[in-house]
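One protein chain omitted, others in place.
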Amino acid sequence: MAQAAPELRRVLDGDAPPAGLVERDLLELHRRMVLLRTYDERSVVYHRQGRIGTYAIFWNHEAIQAGATYALSDDDWIFPSYRESAIGLLRGMPVETILQWWRGHPSGWWSPADWNVASICVPIATHVPHAAGLAWGKKLRGEDAVAMAFFGDGATSEGAFHEGVNLAAVMNAPAVFVCNNNGWAISTPLEAQTRAQTLADKAIGYGIPGVRVDGLDVLAVYEAAREAVDRARSGGGPTFIEAVHYRAAPHATADDPSSYIDHERVEAERARECVGQYEVFLKRLGVLTDEHAASVRGDAEALLRAGITAAEAEAPPDPELLFEHAYVDPPANLRHG
Amino acid sequence: MAQAAPELRRVLDGDAPPAGLVERDLLELHRRMVLLRTYDERSVVYHRQGRIGTYAIFWNHEAIQAGATYALSDDDWIFPSYRESAIGLLRGMPVETILQWWRGHPSGWWSPADWNVASICVPIATHVPHAAGLAWGKKLRGEDAVAMAFFGDGATSEGAFHEGVNLAAVMNAPAVFVCNNNGWAISTPLEAQTRAQTLADKAIGYGIPGVRVDGLDVLAVYEAAREAVDRARSGGGPTFIEAVHYRAAPHATADDPSSYIDHERVEAERARECVGQYEVFLKRLGVLTDEHAASVRGDAEALLRAGITAAEAEAPPDPELLFEHAYVDPPANLRHG
Amino acid sequence: MAELTLVEAVNDALHTELERDGDVMVLGEDVGRAGGVFRATAGLLERFGADRCVDTPLAEAGMLGAAIGLCMAGFRPVCEMQYDAFSYPCLDQLITHVGRYRWRSGGRMEFPLTIRMPYGGGVRAPELHDDSPEAYYVHTPGIKVAIPSTPADAKGLLAAAIRDPDPVVIFEPKLVYRTARGDVPEGDYVVPLGQARLARAGTDVTLIAYGAMVGVCERAADTLDVSCEVIDIRSLRPLDEGAILASVGKTGRVVIVHEAPRTAGFGAELAALIAEKAIFDLQGPILRVTGYDVPYPYWTIEDSYMPSVDRVAAAVRTLVW
Partner (left out) sequence: MAELTLVEAVNDALHTELERDGDVMVLGEDVGRAGGVFRATAGLLERFGADRCVDTPLAEAGMLGAAIGLCMAGFRPVCEMQYDAFSYPCLDQLITHVGRYRWRSGGRMEFPLTIRMPYGGGVRAPELHDDSPEAYYVHTPGIKVAIPSTPADAKGLLAAAIRDPDPVVIFEPKLVYRTARGDVPEGDYVVPLGQARLARAGTDVTLIAYGAMVGVCERAADTLDVSCEVIDIRSLRPLDEGAILASVGKTGRVVIVHEAPRTAGFGAELAALIAEKAIFDLQGPILRVTGYDVPYPYWTIEDSYMPSVDRVAAAVRTLVW
């Protein structure tokens, strides 16, 4: 029977990784988190240096993004919001592609079909129905691909979230809805967003399972996502996953949280930041050495250096691009302005 | 703790009306149901006779409308959908006013402020945020008025429903959301609308109480509404009430359900229709006599006869009305077409 | 050739296209079990099954958003909005995604979805069953818009829309759903987007219209001792500028007619086009006969809102005396 306010799941407190994860997986997850962390930290620097535009910081959201997507296969689709802008890296997308998106360069606009990663969704929650439709469509085609959508706590207040999740539930679509509950929608706190005990409670209203995990516990996120993906693939329909943490960085480079944030909570959250937390676990298991960790960081930094260099080396776009891509078969008067 | 799939509440099976309801109340409720029933049955005839336009039939929805609104005081606001078009009768609105709405005559467009009854809402669920805002506003003004919104099962799939109920919950607005779950959205059955066990489960996702009542049991509806209204008035915030039944008449005069409806369910539902069910209860209590019932019916029929006569006696509207009422202070070129 | 009503022609087009392409599917409220509130989708559920003719939950934005995902999965969804004014909840998905997603993919993905809806007034219906929303749609980049006025065009334009690689919105004039009857080619039949139809040739005045207003213009022409050319533009985007400019070049006088409110309606775009490209051909002002900038009224006075034969004829007379 549907259960409100499910307990907050953690794995890293114990000594046992989820069954089936071998050492290689544990280290690969670590590599992915470090890659995302490095991308994010470098991007904030690049922004300060004027080398990329406004940027939506995802510092300490890496466990959610790496953990949830590790449960996917490459045929599965990812529907990111701006907060998951770099999630394509986990599918092998070049660093420069994502940097170019933040630089407003057309080469940052990848084709979702190439990576099974939808375009970065800027209008809140509007991609939720897309994920529902893609998942439903894959099911209709008899393919076993799953769609995983990422969105925030604030997104749950939008009609598009409601309509998309409800439609996925009704169609029994293989979809996984990952809510990044970082406690804030820019300056609006969770309690101004909902009166529900937990966001996972919303799942009950859609007749689908809702689970809550610690958003800084990469293995807890992974485990919940794997259960959800397995359920979806085996015809069990959608799952709602609430990944709980507290936004420990500004909403974006343009934002100054000092007026509204709880600084003590931020400090507490920084103290338990997700990469370090995972490294402690891995070391306790004897899986990770300082040398390995250092080399993973080094590789990631090298990738970023190469990425920004490649991005900056690209020729500025041709204004003619204005008139391409809008239509397959454009009206004759398109250039008429 | 929030409880999914709450039990379906009934009162008429017992011998005790809700505490506080004296004989006068019980008979007044009966009068209101009969008035609505008579309005509806006559309207279907008037439509066949070409005396009113397309009409949304509410046969067997009278228990929900009369029961829920009986818990309100005249300062409270009612937000009807087209299914509750005649609910103003319960506030003393003239029969002809409502008939004129269905006749497309401007005198059918009453001022919500005159009756604390909002305009009939045609676009599904879009009035839910209005009720939330009115309730919130009354609270801000320190007035103790409550807003009660009526909508259907299909309406719960719309984003406007979600955004409105969520906002009311967050603002702790004194609102009561009455979902008329008649099992169908025109030809779309409940199971194509939601995967939730019950629609009341949606309340959990908004952090508000959700209750389920038999929609043909006027006293169960009243009791649930009174609890909700008391809660709202005393600062306890919104309540979601699911009134469950099965649509036993066509969606509207234009609709032919034969292709999609379950005829056995319809027969079963007609057998337990809400007015007769209540009359049996009242007679068991010795509160209602056949004579009284007959006179109540007679009065209602007389009202309808007078209403349609008055409506048909009204002069056809002046086309100049086109240009009135759109703006308080209209642009100069309004008549330019 | 079969003689069909306009709504029957829509139904014929849907049967034909679902038959011809297994990726085409129909989504909407009450399109399946009920066959559509106007019967436009009647028979599709029985013929093609519940996976290809789907009764969606009551959520227009969710429906259109899901259609985008279905396109990503390789389908060609045809979304029915039950009525004009009930399409407004989908405008956000239309503007932010439907019109931009191909562009967003760097031109590497296609979103060949179709939105179709009954539109327009004059049907003695309750509030919000009478709107003419075409301007909201045609102002949106990335979208194409077509509006038939005859049964044959209703079939041919819808077929073109469904086969078009870009998102297309078809507005079907519900006022003439059952009164417009005409021969409709059987089987495969496409009317290419972007071609106006010369509804009637004339020399003195050009009447430009679409949907149910084409008939109004033709009837107005009948009442006048002036030679009126009536152009049914059929396709608002892409627009057949050549046909319009050629006619204006011939007549020098223009009356544009639509039901939608006047301000920033599509008639303004037609007037602006002519005022830019045919200004020296004009022998008088460009006139518009349109709905007014007021809410669509109660049906007892809707005939005074809708452009009428008299209003169109009066406009023509002010140009030719």
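First chain written, first letter: the chains are A, B and C, and each begins at residue 1.
Here is the rule we go by: a residue touches a chain if its C-beta (ideal position, glycine included) is under 8 Å from a C-beta of that chain, and two chains touch if they have at least 3 such contacts.
Fair warning: this is a prediction, and the values are worked out from it, not measured in the lab.
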Exercise for the section: Kindly name the visible chains that come into contact with the excluded chain. Expected result: A, B, C
Exercise for the section: Out of B:Ser259, B:Ser295 or B:Asn333, point to the residue that touches the absent chain in the complete complex. Expected result: B:Asn333
Fill in the blank from the handout: Missing-chain contact among C:Phe38, C:Phe75, C:Trp103 or C:Tyr119 belongs to C:Trp103
Completion exercise
Considering the complete complex, of B:Val170, B:Ala232 or B:Cys274, the missing chain is touched by B:Val170
Fill in the blank from the handout: Of the candidates C:Gly28, C:Gly122, C:Gly142 or C:Gly156, the residue in contact with the absent chain is C:Gly142
Practice task
Just name the one of C:Leu4, C:Ile95, C:Ala146 or C:Ile170 that touches the chain not displayed here.
Solution key: C:Ile95
Exercise for the section: Tell me where the left-out chain touches subunit B, residue by residue. Expected result: 77, 106, 109-114, 118-119, 123, 126-138, 140-141, 147, 159-160, 162-164, 166-167, 170, 324-329, 331-333
Exercise for the section: Would you write out the residues of subunit C that touch the absent chain, in ascending order? Expected result: 85, 88-89, 91-92, 95-96, 99-100, 103-104, 127-128, 135-136, 138-142, 237, 260-261, 263-269, 271-272, 274-277, 279, 282, 284-288, 292-295
Fill in the blank from the handout: Contact residues on subunit A toward the hidden chain run 53-54, 82, 102-106, 108-109, 120, 122-125, 154-155, 157-160, 185-188, 192-194, 254-255, 259-260, 316-319, 321-323, 326, 331, 333-337
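Just so it is clear, only the chains that are shown with their structure count from here on.
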Handout entry: Chain whose Cα centroid lies at the greatest distance from that of subunit C
Key = A
Practice task
Averaging only over C-alpha atoms, locate the centres of subunit B and subunit C and give their separation in whole Å.
Solution key: 36
Completion exercise
Check: subunit A positions touching at least 2 other chains come out as 159-160, 162-163, 166-167, 170
Completion exercise
Each of the following residues of subunit C touches two or more other chains, namely 56-57, 59, 61-62, 89
